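Please read the structure below before turning to the comments.
Every protein chain except one is present and positioned as in the full complex.
The first chain written gets the first letter, and so on, giving A and B; residue counts start at 1 in each chain.
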Amino acid sequence: MSNKDYSLKELAIVADGQVAGDANLIISGFAPLETAVAGDISFLVKAGQVSKLDDFSGSAVIVPMDIETAPVPLIRVDDPYLASAKIHTFLLEKPFLAKGVHKQVCLGKDTTVPEQVSIAAFVSLGDRVKLGERVTIESGVVLGDDVHIGDDTTLKANVTIAEGCKIGNRVTIFSGAVIGSDGFGYATDKRGFHTKRPQVGIVQIDDDVEIGANSCVDRAAYGITHIKSGTKIDNLVQIAHNVIVGENSLIVSQAGIAGSTTLGRNVVLGGQVAVIDHVTLGDGVMAAARSGIHNNQKPGAQVGGAPAIPIKQFVRAATQFGKLPGMGRDIRKLKKEMEKLTAVEK
Amino acid sequence: MSNKDYSLKELAIVADGQVAGDANLIISGFAPLETAVAGDISFLVKAGQVSKLDDFSGSAVIVPMDIETAPVPLIRVDDPYLASAKIHTFLLEKPFLAKGVHKQVCLGKDTTVPEQVSIAAFVSLGDRVKLGERVTIESGVVLGDDVHIGDDTTLKANVTIAEGCKIGNRVTIFSGAVIGSDGFGYATDKRGFHTKRPQVGIVQIDDDVEIGANSCVDRAAYGITHIKSGTKIDNLVQIAHNVIVGENSLIVSQAGIAGSTTLGRNVVLGGQVAVIDHVTLGDGVMAAARSGIHNNQKPGAQVGGAPAIPIKQFVRAATQFGKLPGMGRDIRKLKKEMEKLTAVEK
Partner (left out) sequence: MSNKDYSLKELAIVADGQVAGDANLIISGFAPLETAVAGDISFLVKAGQVSKLDDFSGSAVIVPMDIETAPVPLIRVDDPYLASAKIHTFLLEKPFLAKGVHKQVCLGKDTTVPEQVSIAAFVSLGDRVKLGERVTIESGVVLGDDVHIGDDTTLKANVTIAEGCKIGNRVTIFSGAVIGSDGFGYATDKRGFHTKRPQVGIVQIDDDVEIGANSCVDRAAYGITHIKSGTKIDNLVQIAHNVIVGENSLIVSQAGIAGSTTLGRNVVLGGQVAVIDHVTLGDGVMAAARSGIHNNQKPGAQVGGAPAIPIKQFVRAATQFGKLPGMGRDIRKLKKEMEKLTAVEK
């Protein structure tokens, strides 16, 4: 399953790990414990699961440091989950193979295409588009005028990037995603008619970002909507105009961020989270799935619920929610008893 | 409106019904009661609505068994809603008309196209793609390498199916849907950087499934994300990696199912429902719109709310929610009165 074979020793270097067992063992693939076959390396996240190795049919296992020996050769690491991601990725790596530009591609004026690219059929590039080296563009992708794409970036099938947007290096944008659509901004007159506010900004996506399938990142009204480096965005996510998402954030599927809101670094928004417009979430804020955030959040805040409150408070309150009818009954009963008592007192 | 005319007798057979009236009456179309014209058959779901037939301008009506006669010829059936769907579908049926492969289609290496297909312009098929008989592929569809499509399957305009995914027979995938995009899986190091976990599995979609417009079904990390036969998925739904959706389930618009969660048969998820990762919903589970499911659910469970609780409990609790401020006031008052009383006691 890998593109080249490596020794256990070589793989240990990738993950900053220590070999226990035959360091020259040759590894040709990666698979989970349950499905690994001869030649595969696998991984075990917790020492407590070590009995799973009894039925193991693969050749080696990435394990936590507190496992010292096992029936198979090991790579011992601090974080097997992370190490296995690095080793699996390493095994799958292959040199970029430029397929060139398919003859049924539409190129605009003054659009420059480097030699080392793969551009599939039915791709349309606007005027003055700039592509980096080793860019892969699948079929059905449309880039507007003046779009810039960095090196080693991949645009999956049917992606749309509207005019003027700037995409960094090593970015992956998955199918159906729309970058640079107009922000949702209108001014309403007394009769209730809406006049569109021109959306003349762009979207800037920095290096190492991933944008999921059918997600939308709107262009700024003025200036930029900015997705900073290392951030990963899941499918069907909405990022409104002038939003700033800090570095290395994770935004899970179907979350939505309203206009001009700013997220710090390493913010995590769970699935279907909504963040209101014009608020700031500090570095490391974590919002549980389905949170509705209406206020600024301090760095490191962990919230849940809608309107969002501290997660521990939310969990405790949510547990009580189903008891509301009983609480109502108790209160009514207490009131009656109190009335009797106070009548007696009088 | 139909492609061929049929007698009432012929249509009754389709729906396993009984004719009351002229069995040789010719029916040429289907329409709702309000808009039916001569030649149309219509339907009435409940006997209590029989007075609606007074203004009826069509030619025949599908009715429940407890209506025995009416001013128009009838097909009497156990379930008029179901019978009307079958008869309407039957009236619309037409033989597959192969339009062949448009000259502006891009075919990969070793991709085999049967004679009886319709493939529109600007469709891109990867290498080693296999298409079944009577497949319809609309414009803008992109199939990655090694995709297999079963017989009688329809891919609407601008659908994307990424490499290796397997689609069954009689499947319909609506426009903009993305099948086989990468799952959202990362391992995060101590500095907060995310390493992508390779997503090397596929999506398998079994027979008779429908996938709505702009919905996303992610490929498995390893193995398969599996949508089993007969399941219908609405628009803008998110199905994450390694999810299994059992047979004949219904997933309404904007619902999202997180990674490695398993749904049984005939599960119904209402609109905007969220299901957390790594849980199991038994056969026949029903979740009200907007439920947030955080736990395994037993077969037949009916739930609502977020976190989801039994639907009856949720409805009762939700009714009390707006009364919370009053309850708070009552409690504060009771506490004061209690203080007075206990002070008196002392």
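In this text, contacts are C-beta pairs under 8 Å (C-beta built on N, C-alpha and C of every residue); 3 or more make two chains touch, one makes a residue touch a chain.
Everything quoted here is computed from the prediction, not taken from an experiment.
Asks: Looking at the full complex, which residue from A:Thr160, A:Ser229, A:Thr262 or A:Gln297 touches the chain that isn't shown here?
Replies: Considering the complete complex, A:Thr160 is the one touching the chain left out.
Asks: Which is it among A:Phe43, A:Phe56, A:Phe90 or A:Phe314 that touches the chain not included here?
Replies: Here the residue in touch with the unshown chain is A:Phe314.
Asks: Using the touch definition from the top, which of A:Ser7, A:Thr89 or A:Ser124 touches the missing chain?
Replies: Only one of A:Ser7, A:Thr89 or A:Ser124 touches the chain omitted from view, namely A:Ser124.
Asks: Tell me which of A:Ile67, A:Cys216, A:Ile233 or A:Ala301 is the one touching the absent chain.
Replies: Counting the whole complex, the residue in contact with the absent chain is A:Cys216.
Asks: Contact with the hidden chain only, please: which chain B residues?
Replies: Residues in contact with the chain left out: 1, 30-32, 35, 79, 81-82, 84-86, 88-89, 92, 102, 104, 120-122, 138-140, 156-158, 172, 174-176, 210, 212-214, 230, 232, 234-236, 248, 250, 252-254, 265-266, 271-272, 289-290, 318, 321-325, 327-328, 331, 334-335, 338, 341-342, 345.
Asks: Please give every residue of chain A in contact with the chain that is not shown.
Replies: Interface with the chain not displayed, on the chain A side: 104, 106, 122, 124, 140, 142, 144, 158, 160, 162, 176, 178, 181-182, 184, 186-189, 192-198, 200, 214-216, 218, 222-223, 236, 238, 240, 254, 256, 258, 272, 274, 276, 292, 305-307, 309, 313-314, 316-317, 319-321, 323-324, 327, 330-331, 334, 337-338, 341, 344.
Just so it is clear, only the chains that are shown with their structure count from here on.
Asks: Determine the centre-to-centre distance between chain A and chain B, using the mean Cα coordinates as centres, and give it in whole Å.
Replies: 26
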